[in-house]
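Comments concern the structure below.
Every protein chain of the complex appears in place save one, which is left out.
Moving on to chain A:
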Amino acid sequence: MALRRQSLSPTANLLRNSRLFSLPNPLPRPNVGETYGAGITKASDSATLPYPTHQAIATTKSSLARGDWGLKRPLPSRSRLLQTSDPVVRITQLDTIEHVTDFDSAADHVRTRQKFEELAIPMMKGMTALRDYDLSGVPPGGAFEIRDDTTSYDTDLGMDEAGMYLRALKENAKKNNTQPEYIPFKPPPVNAAVHNSKRWKHDGPWIPGMNADDFVDYLSKEISKRRSEFNAYLIAEVKNEIYTTRQRAVSRSGETPPEDITEAEAWEKERSQKLAQISDADIQAGIKALRKDAANNPLASKLMTKLIVPFLRLPTIKFKYTAYSENASNRDIDQYSFDQETAPLSTHPSAGLGYLRTKSYLANHPILGPQSKPAPVAARVVQARSAARAQYARLGVAGFVANDEYKSTDTKSSSMNALTNTRDVETIDIDTPGGKKVLVQPMFGSVTNDGRIHLKLKRSVGAEVQVAQGELDDKPPVREHYDSDPLSSLGQGRSGVKELDEQSERARQLSGILHAMTPEGKGQPAPGFPGMADALRSS
């Protein structure tokens, strides 16, 4: 039972309630910067970090006026950081050697979170849906799906298939220790819908992300302690394997029991005893076979997947074969890399940004009523497409930089036609005050294992743009690509062949003018531009 507040001493109570003690230790500073091939890094020490590392604190208006932030000394109200309407600060150091509280404005991340809330988009799990071409066809799971969000190892829900197997093996080994005769092991029933889930939090470490020292520490301090425990599992597994293979061999040999009941029972008993007689040599041979298999194929071997991973509660480690990927390297070492996408998250998949589970809500307009799509969001074109020679233009939505919907190589006519401006996000726009903005529909956010938030954006084209621009005319819905009189284009003095007929009134006018301009006879060329008519007509 937790200690009750009242039972603590007044001083303890005071300390527990104080800002001084409730500020958590800051996270290590993430790396903001880019590294080029030659080992040159470009970085800024004052750039906004991809996620907050310090606790942001606020204070009430009356305390703010007195400069009281609950810290050791008041913060100076003349600081420009505190002269905003809604100041939030982070404390870099509570007390320095100069007797100054070192603080900084935390408005960057606090406002970013507020803006994200206004977007009203859910956080989803996994980055697959953010790839260029998502081949899985599976909609991304929400961050709060109950089977992905279970972090306990005690319940069935929190177990994956290998975990269930190991637990059953443990129970079987316990049973066999107490009873003289061998009880065969039956793998537990597994519900694929529940137990193939990927938990986001693991007890074990992410081994590909450890450095050499950490790994040596892990081996010597954590793993060596659990050796005997693991050996028990290993022996139980090998015994079970030997038993089942023998059983299969016997049943395949097709021996039939004798017809007399008592004889049959005796025969059965003898047979099961023979099956259960597993010598130490057999076990050692079985372990050796498992190890050999693991040496050949470390990550996919039975020893790894069925025993080691659930025993140490490691996140699943996968190799990613990148020889055929888009920007594959020629170096062999790069072709065999660990799949970083399967690396466990460092935060909850929602990243603490919001609690929305899906985006399936109806936006309501005060005049027009329910809308099929919520109001579009103006996204700042932070980086034009040609600027960085990147595939995508980078758009800034609510303070997060995200990829544009379209790539430079996209030529889908249906999607590109909708964009009115031909230059669009190709180059930097220096004429619009404040820079170019495009209207987008954010779909969802997803957090990567290094704590960065990626947003999925779609360009907003359609009625919601007009509504946002204030065109509130209520038009009846019109069927697209619908021709009320399909026969109208036939006949009427035309051949019906597109190439032979001039398509429009305008084209016929043009042709008439050009005809008039064409010089006739042998005389001097007419005023104007001789030859231009022909050139234009041929095009």
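Here is the rule we use: a contact is a pair of C-beta atoms (placed from the backbone, for glycine too) under 8 Å apart; a residue touches a chain by one contact, two chains touch by 3 or more; residues count from 1.
Here, contacts and distances are computed from a predicted model.
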Query raised in the report: Absent chain per UniProt: "UreD-domain-containing protein", "Germinal-center associated nuclear protein", "Small ribosomal subunit protein bS18m" or "Cupredoxin"?
Result: "Small ribosomal subunit protein bS18m"
Query raised in the report: Touching the left-out chain: which of A:Ala402, A:Val425, A:Val438 or A:Val467?
Result: A:Ala402
Report summary line: Only one of A:Ser46, A:Ser228 or A:Asn296 touches the unshown chain, namely A:Ser46
Report summary line: Filtering A:Lys302, A:Lys373, A:Lys437 or A:Arg452 for touch with the omitted chain leaves A:Arg452
**Report entry** Sites on chain A contacted by the missing partner chain, in the whole complex
**Finding:** 32, 34, 36-51, 107-109, 111-112, 211-213, 216, 382-384, 387-388, 390, 392, 394, 396, 399-403, 427-428, 430, 448, 452-455, 506, 509-510, 513, 527, 529, 532, 536
